[in-house]
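So that we are looking at the same thing, I have put the structure below in structure tokens.
Heads up, one of the protein chains got dropped from this complex, but the rest are sitting where they should.
Up next, chain A:
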Amino acid sequence: MQNSTKSPSKRSRIEKKMDYIIYVLFSLLLVISLISSLGFALKTKFHMPNWWYMRPDDTEQFYNPKEPFISGLSHLVTALILYGYLIPISLYVSIEVVKVLQASFINQDLQMYDDDTGIPAQARTSNLNEELGQVDTILSDKTGTLTCNQMDFLKCSIAGTAYGVRASEVERAAAQQMANDLEQDGRQSSVSSKRSKQDIELETVVTSKDGKDNKPPIKFFSFEDDRMTEGNWRKEPNVDMIILFCRILAVCHTAIPELNEETGTYTYEAESPDEGAFLVAAREFGFEFFKRTQTSVFVRERYIGSGQTTEREYKILNLLEFTSKRKRMTVIVRDEEGQIILMCKGADSIIFDRLAKKGKTYLEDTTKHLNIYGEAGLRTLALAYRKLEESEYSAWNNEFQKAKTSIGADRDTNLEKVAEMMEKELTLVGATAVEDKLQKGVPQCIDKLAQAGLKLWVLTGDKMETAINIGFACSLLREGMKQICITTLDSESKEAIKENILTQVNNGSQMIKLEKDPYAAFALIIDGKTLAYALEEDMKLLFLGLAVDCASVICCRVSPKQKALVTRLVKEGTGKVTLGIGDGANDVGMIQEADIGVGISGVEGMQAVMASDFSVSQFRFLERLLVVHGHWCYKRIAQMVCYFFYKNIAFGLTLFYFEAFTGFSGQSVYDDWYMILFNVVLTSLPVISLGVFEQDVSSDVCLEFPTLYQQGPRNLFFDWYRILGWMGNGLYSSLVIFSLNIVIFYDQAYRVEGQTTDMSILGTIMFTCIICALNFQVSLIMTHYTWMQHVLIWFSIVAWFIFLFIYGMLPPKISHSAYQILTEALASAPVYWITTLLVTIACTLPYLAHMSLQRCFNPMDHHVIQEIKYLKKDVSDQVMWRREKTKAREKTKIGFTARVDALIRSLRGKLNKKTHSIESNKSYPPS
């Protein structure tokens, strides 16, 4: 119960805003109903007695001139019903239909279908589609969402030599991007670029030889270097160190081997996935750990000596376990020769502090390599050893045992102290680099999302180091980014801790404020314990302020409840749309709390999916879900709602104007059937097709121009300016439709035979104008016509005439005044058609002019792209197209591209220095 949150009911922002529009319209309805009933009361009181033709002497209460108050009151009811068209009740029905269809498009999208698992994306609720287009912050779980929780051994540095040629993804992309840029520069200055290109190649890592040899991939092992594999390391200069390195990998761990009966190989049950990767690596290098007893570790060594496989036993004398505080693990073993060796692996900084003076031989090279690995987003550990004398060891061991058996509060500190005594004077062997296997496509997806201007917060239950490494791997963090770590120290009073956190938060904010470098990026890293304080009432806004200023935020060691609390803080504190994504039961709170919850239907069971609003099977599908479907749905619904209000205002107000001319008596100029069909058939299909099929740009373009997504979070299509604009357009249209018709038809004959119009004819003409104008208007809003839109729009107009024809053919008992109205009275009158054309154009002309001006002189992003696509410039003018694409990225400080950019910036900086020094060398040659 501790971690459970209330299950919420979610509505999208557009719908919430729609409520306000409904209030506005409802007030309008009340106002005009009141005006109408007041008018009616006055007319009844002062004019009715004079209207002998209405028998004022013989009236029921409703028209009684003597009781205008009652007349007015009862008329209010009539008016409310009559003007009910202002409030588009059918809007809700249409929106539901549209959303269900949109959701089915999401469900059927093949590009969000996971071939491996056969799970498609699923919109589990249809009322948040458009919210997908307005997301500002994504809060993501880590394990199972971003990563598969699988480590791959990628590189190592032994005795100052770097092994492992396979480049990490970041490096590969950086090299590629640099090459591209240089090609462009090269046109301008070919000579200098040649040299710089070589220099850069020296700087960048050797690119991988992917695809040349197709060895089957080994799980947890992506290492690739001929010098090390197949026992080739025997030819390397530092064989001893390599052997030592491998032995540390094979011995210094807490894993248990398991024999796979089918393949005859061992798999390892390790405490952390890193250890598993190390053991696999050791096995591949020829040091296969295969047995663990209470006291010993057994390793099968293949390439040592004569080439025969020998089994060696290492007696474990002591094991100093890994803790997050110690950040290292040590074993002390006695090998078969009786030599006592201390083997230690741990975070590089910890190890480097404990090196002996003699042990620093490779320190410089290893540090260099570690920096490279860190930059490439790899998890690194340093390995070291120490040979012990028997006497030295037994002296220490006595103390250690004493500390171990002691009882008391300070047992742990004692143990630590003793361990500390031994873990020094180490000799550095090398370092490992492990890649935390991300899910397929995650860095690219995060990169695109970042370019689309989305912020990504990672909320994970993992420990800080792991989280930071993942941050590097998904380019949420990079070298040169200033990390603001907020942590607490134990054993302090609550006040002191809070005080401490407050100072840290304030310092962080200060630091950001004072930063002048525009490229500077900050990352906030906070752990769960600290978060518990930071989320308290008095601090949470300060904390949020800091977090929002940071390019990326990583919260580690958070409980499920805290995930939900952070989500709520972001949601309520920033007022922007949040999206929570996760795959496990511990993400349910976050998924429910966020405006949109996305569940990953992966391996961790279905709880997250059950609680979610959308489910996808891989994190990478989030990109398409948001950038394509979200963007489309947002614009579709926004435009659809705006048009709906427009259409109902345009129609509803004509009823009011007309009523004013009938002495406010509540008479409608339209036949009842016209009014019923108006929302049901004659204008609903085009607007639904607008809501279902409209695409401002195609899905490919959406993905190529992620900036377009920002139209949603910035709410460019459903702000009050636009809504009021559409309402104003509706008002204008209603005035145009009514006044033109009235002036043209009120008294003059409209036919060659000299007939004048009556109420039913004028009503029909006016209604024709409305249908044509409104449907023409919706066709102008659309920019994407498939045959379906054509059919639906033109059908709506044609349907009106068909209806009118059939209705007129029915006997007068049913059709009343509309009997034969089209065939006899209207179709043969040219004025009817001329007026319809006039009103249609007059209604849409301002919109058309406005759109044209906007497109030409103040175009929105999608206008530009539409035009480029329309003119096929993307094919004919590649340079321009690429330039536009680069422009279409949101300025972002996280993600792959930002990282590549940062890398290029730093390389350029180095390059400049280098060229400078080369030139100065040239100018002053040593004599």
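The rule is simple: a residue touches a chain if its C-beta (ideal position, glycine included) is under 8 Å from a C-beta of that chain, and two chains touch if they have at least 3 such contacts; residues count from 1.
In this section, contacts and distances are computed from a predicted model.
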Undepicted complex member, UniProt protein name, chosen from "ALA-interacting subunit", "WD repeat-containing protein 41", "Origin recognition complex subunit 3" or "serine C-palmitoyltransferase": "ALA-interacting subunit"
Selected residue (touches chain absent from view) among A:742, A:799, A:827 or A:911: A:742
Of A:693, A:732, A:776 or A:803, the residue in touch with the unshown chain: A:693
From A:257, A:286, A:430 or A:666, residue that would touch the chain that is not displayed: A:666
Option touching the unshown chain, where A:163, A:266 or A:819 are the choices: A:819
Chain not shown: contacting residue from A:26, A:69, A:720 or A:870: A:870
Where the missing chain touches chain A, by residue: 47, 50-55, 58-60, 62-63, 105, 108-111, 113, 115, 441, 658, 661-663, 665-667, 669, 693, 695, 698-699, 740, 742-752, 754-763, 783-788, 811-813, 816-817, 819-820, 824-825, 829-831, 834-835, 838, 841-842, 845, 848-849, 851-853, 855-857, 866-867, 869-871
